[in-house]
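Only a single protein chain was left out; the remaining protein chains are all shown in position.
Just so it is clear, A, B and C label the chains in written order, and each chain counts residues from 1 on its own.
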Amino acid sequence: MTAAPGSEGLAEAYGEIRRVTERLAAPLSAEDCVVQSMPDASPVKWHLAHTTWFFETFVVSAARPAARPFHPQFRVLFNSYYNAVGPQHPRPERGMLSRPALSEVRAYREHVDCRIAELFAEGAVDESLAARVELGLHHEQQHQELILTDLKHMLWSNPLRPAYRDGPQRAEGEAGRLRWRRHAGGAASIGHAGGSFSFDNERPRHRVMLEPFEIASRPVTTGEFLEFIEDGGYERAELWLSDGWDAARAQRWRAPLYWRREDGAWRIFTLSGARDLRRDEPVAHVSFYEADAFARWSQARLPSEAEWEVVAAKEPVAGNLLESGLLHPAPSPAPSSAPPAQLFGDVWEWTRSAYAAYPGFRAAAGALGEYNAKFMCNQLVLRGGSCVTPRSHLRATYRNFFPPQARWQFSGLRLARDP
Amino acid sequence: MTAAPGSEGLAEAYGEIRRVTERLAAPLSAEDCVVQSMPDASPVKWHLAHTTWFFETFVVSAARPAARPFHPQFRVLFNSYYNAVGPQHPRPERGMLSRPALSEVRAYREHVDCRIAELFAEGAVDESLAARVELGLHHEQQHQELILTDLKHMLWSNPLRPAYRDGPQRAEGEAGRLRWRRHAGGAASIGHAGGSFSFDNERPRHRVMLEPFEIASRPVTTGEFLEFIEDGGYERAELWLSDGWDAARAQRWRAPLYWRREDGAWRIFTLSGARDLRRDEPVAHVSFYEADAFARWSQARLPSEAEWEVVAAKEPVAGNLLESGLLHPAPSPAPSSAPPAQLFGDVWEWTRSAYAAYPGFRAAAGALGEYNAKFMCNQLVLRGGSCVTPRSHLRATYRNFFPPQARWQFSGLRLARDP
Amino acid sequence: MTAAPGSEGLAEAYGEIRRVTERLAAPLSAEDCVVQSMPDASPVKWHLAHTTWFFETFVVSAARPAARPFHPQFRVLFNSYYNAVGPQHPRPERGMLSRPALSEVRAYREHVDCRIAELFAEGAVDESLAARVELGLHHEQQHQELILTDLKHMLWSNPLRPAYRDGPQRAEGEAGRLRWRRHAGGAASIGHAGGSFSFDNERPRHRVMLEPFEIASRPVTTGEFLEFIEDGGYERAELWLSDGWDAARAQRWRAPLYWRREDGAWRIFTLSGARDLRRDEPVAHVSFYEADAFARWSQARLPSEAEWEVVAAKEPVAGNLLESGLLHPAPSPAPSSAPPAQLFGDVWEWTRSAYAAYPGFRAAAGALGEYNAKFMCNQLVLRGGSCVTPRSHLRATYRNFFPPQARWQFSGLRLARDP
Partner (left out) sequence: MTAAPGSEGLAEAYGEIRRVTERLAAPLSAEDCVVQSMPDASPVKWHLAHTTWFFETFVVSAARPAARPFHPQFRVLFNSYYNAVGPQHPRPERGMLSRPALSEVRAYREHVDCRIAELFAEGAVDESLAARVELGLHHEQQHQELILTDLKHMLWSNPLRPAYRDGPQRAEGEAGRLRWRRHAGGAASIGHAGGSFSFDNERPRHRVMLEPFEIASRPVTTGEFLEFIEDGGYERAELWLSDGWDAARAQRWRAPLYWRREDGAWRIFTLSGARDLRRDEPVAHVSFYEADAFARWSQARLPSEAEWEVVAAKEPVAGNLLESGLLHPAPSPAPSSAPPAQLFGDVWEWTRSAYAAYPGFRAAAGALGEYNAKFMCNQLVLRGGSCVTPRSHLRATYRNFFPPQARWQFSGLRLARDP
């Protein structure tokens, strides 16, 4: 979905993207779909309903204000955080909802899909409504990623450590040697220039001034991160931001999330269950604090989001994404002279940039203005996309963001440094 | 099960009591059975598994130490609090367990039921094992009650306020006028004398000295409790214990749990859904603190457990119990000259007695000694039984106990006073 | 003050007891008197003011309602918990009060002492007012003990571990061998019979029924408690009440409060600073949970308060009390045939009895009814008195009470057992 589709293409995209969501949930039992393992993560059933609520609220009700909603209480139950729409069921209590049953949520999805199909069939999807459908599809894709990351956390919270599905063949390959790619700096432009879909937080395109910098040819691997651990990385305060040190102490971090030392060997939990650590994979499930400490230990730093974007802007959006079906980061040898590898896919890459408005930023009017703008504080930007991000969801200007202590996403890092 | 059955009777009782548990869970979906609404309450699936674990651990494994357990990790997953058996899955995380699936837990129940049946068939159930089976059946009955009270809390935690099942016909009748029954006091004996099943905490039978007292002819009704509310009961510090006042402030208590004021009228949530308050029913879902404050407001007090027992010892164990199928307290007119009514059934009655060891008490040896003894602190004794207690589980010497702030049980009160 | 004094004797007692309080505070700087080390403990300055507030509120204002208070805001600032008097400055914020200055609080004390003296001089102290003065003096004595225990905690919270004052000569002696004194049980009476001062919670005198029991000849010593520690007492769940085990885990208890292992040797913090542990002293600063676990480890139990009282009723109130000046428990050899030693003084002795109303108990009317009655939940009774209790404050019927996790009082234990 790189170019804004016409109404027909949009209807088709709607069907495809909605089906992807259902395929992701297909292997799961109703029991799997109801459990919430922490306030930050939502049950799969909630994701299935909330993405539907988004279309019902912002498309169907906008086009047909008199139409009766599927269920009068869903407006509150499945509202995530839109104060302009009204009150919300409390986030930490999303796991209380044994009802509606999963089957009822599936009926809800079908119901709204039918209403949307009717709007398309009736030619009622004008430009404004098309924009909302397109936004809803990107929203659905974000929740496809969240379904897998939230589910991974839920499965891991169960001492039986169940798998989401059987593991795929082992991804072949070794990580290439880390090399530095130099950039001359100077004035540059970042942000989305229009002409196709982007979120409001990617706009407007604007000039920035960069100092010369170097960026790593590939993300940091688990093997490299293991060296940091073995060098006492988690015990050396001088490597850490003050808040990061406090978080690491309070939560007793000793390794990335989902790592576990058993009988002297490191094991790692994946969506295919627990297995031995593989040293050539990009490291994932580290917080910004751990990424930052690792970079300092490496006598390097994290890139800014502008540095990342000027490098990535020249590269195609391709890599180990949701469509690869691996659902886990994989090694990708980077030839010595090529541009940086794995910019897209495998792991989201923490940048040093606080998530903030671009100069001249204007949030959308009304409830949809709450989509991105109100979170512009206490979060850091991640770039690139992960092994569970749909390909059509990404572009070089895409800004993901999470609080610095978050670890349950496929979040890794790529080093940068001053020449 | 008032008399200890012989081996045959015991095998039969086993089958009957286990079937009751399954009938209670029958109307529920797998989703309903997995959710945990608060740390004090457990998912229905967990209850189904834990009661089975009890028989597997204390009967099957005791009789057949070499037998392989149904699942190697269930020993930890479904251990509630027996440190002597080993580590336990943390209580607040019982709701993380989407696996084992409900169907697998049902298979676990069948598996253990077969092993028990085999033991009976093989004549392997000697006196010691029979005692453990009998204990396990009383344990199962306690969890039958908890299945319903925990489920009620879970359903109420869902804004859709779903019902467990359709409501029965309205229970007829009005509460009789409250009358006082006088007791002369003096030396008396309480506690279980042996000869049939009792928990260790009911023993040994021992002498107590009572002052003369009066006890109410029936429990306090919702209508009477409403008068307390309307008289500012929840706002008058002088009526409350200090800890109770703090709890009521911190948790913003304004009425018993499950009461809700809507459009000027009081509504009450039941296992059959929400409906209007009925003033003649015994009040339920009050904490000890609320019961104590109500009693002070009434210029009365709560009875001691010894006072309660000497009165109840003369009465048959009968009333609105699980078998009535109402699953809610019901009015029961008390004739003016009869003994106190509703001593058994409807609501557990808070006493003023701290839960403590009787003189000469000895906890059972080994893990089963943890059943009751280690909770003898910070709890209060309740007597009588509720509308969700199985009849064969009760007797006049039975001691139930909960912390003073607990409200999710069918806990009410009966007044007493000094002449 | 064993007998209720006439008005003259009472005026004299007033002066004496108030002077004791000031002597206790005399070695302290203004800085020492303002710090609050935890919500349970109050600054010395607050104690000095609150005890004065008690006399101003319940005596001076009662006798002279039109008299202006010393400071209009002190009514709130120094009200501890009397809701009937009005709102209170929050307990955890008592350490915020750099003002009023210590000198101003001393002026407050002088002011109220003068008003009291005037009432005596004018013959205005009738029987009712005399009862309030007497209650105020017992109240003042309770706070004399609290001044020292709260101060001890504050000094210990300072890494410099400063001493309140230089240590006295070492208390001589060895603890006698522990022997058991047998009591035949049967009907007995406990509680205060009137005729002299007692708190409302000691009344009414009433009959109890006791089983035969044995009680230890002396309190448990630090040496004996050390054996419990060395036998893994703090790591063995089977020895602990469930709530106690949780408290010990959560707070990482490894020894009584104020014990510290340094370079392989146990050191203990006292009001005279830190020094080596002495094995013959009664152990102090243990919670009820630790006392209970120790007793279980000893294959014994804690006495009930009735058992304690029937034994102590025959003994004189004498021992290592505040007047000895040691401010620390001391060994006291118990001859082999004598009655139990050290019933009074050295350490308060935890009993197994929950703090509750005696049969027929009536709290005082009005605000003074809040003195004791509203705390009758979640606390355990201690008996005897400690090395920082004034002698004239005690009697065999005296009931002290604290929550089971409290450790900052001089709380120890004496064993009992069933024959």
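Miscellaneous remarks
Keep this in mind: a residue touches a chain if its C-beta (ideal position, glycine included) is under 8 Å from a C-beta of that chain, and two chains touch if they have at least 3 such contacts.
Here the structure is a predicted model, which is why all the values come from computation and not from measurement.
One chain is not displayed; in the complete assembly it touches the shown chains A, C. Residue-wise, the contact with the chain that is not shown comes from A:211, picked out of A:211, A:231, A:276 or A:323. Summary of contacts with the chain left out: across C:34, C:190 or C:373, the touching residue is C:34.
The missing chain, though absent from the display, is touched by one residue of C:76, C:184 or C:338; that residue is C:76.
The missing chain lies against subunit A, touching residues 81, 83-84, 187, 206-211, 237-238, 240-245, 288-289, 292, 301, 304, 352-354, 356-357, 359-360, 369-370, 374-378, 404, 418. What subunit C contributes to its contact with the hidden chain is residues 29-35, 37, 73, 76-77, 89, 93, 95-102, 154, 157-160, 162.
Heads up, the rule we're going with is that only the chains that are shown with their structure count from here on.
The centroid of the Cα atoms in subunit A and the matching centroid in subunit C are 59 Å apart. Averaged C-alpha coordinates put the centre of subunit B at 38 Å from the centre of subunit C.
Taking each chain's centre as the mean of its C-alpha atoms, subunit A lies 47 Å from subunit B. Annotation for subunit B: no residues touch two or more other chains.
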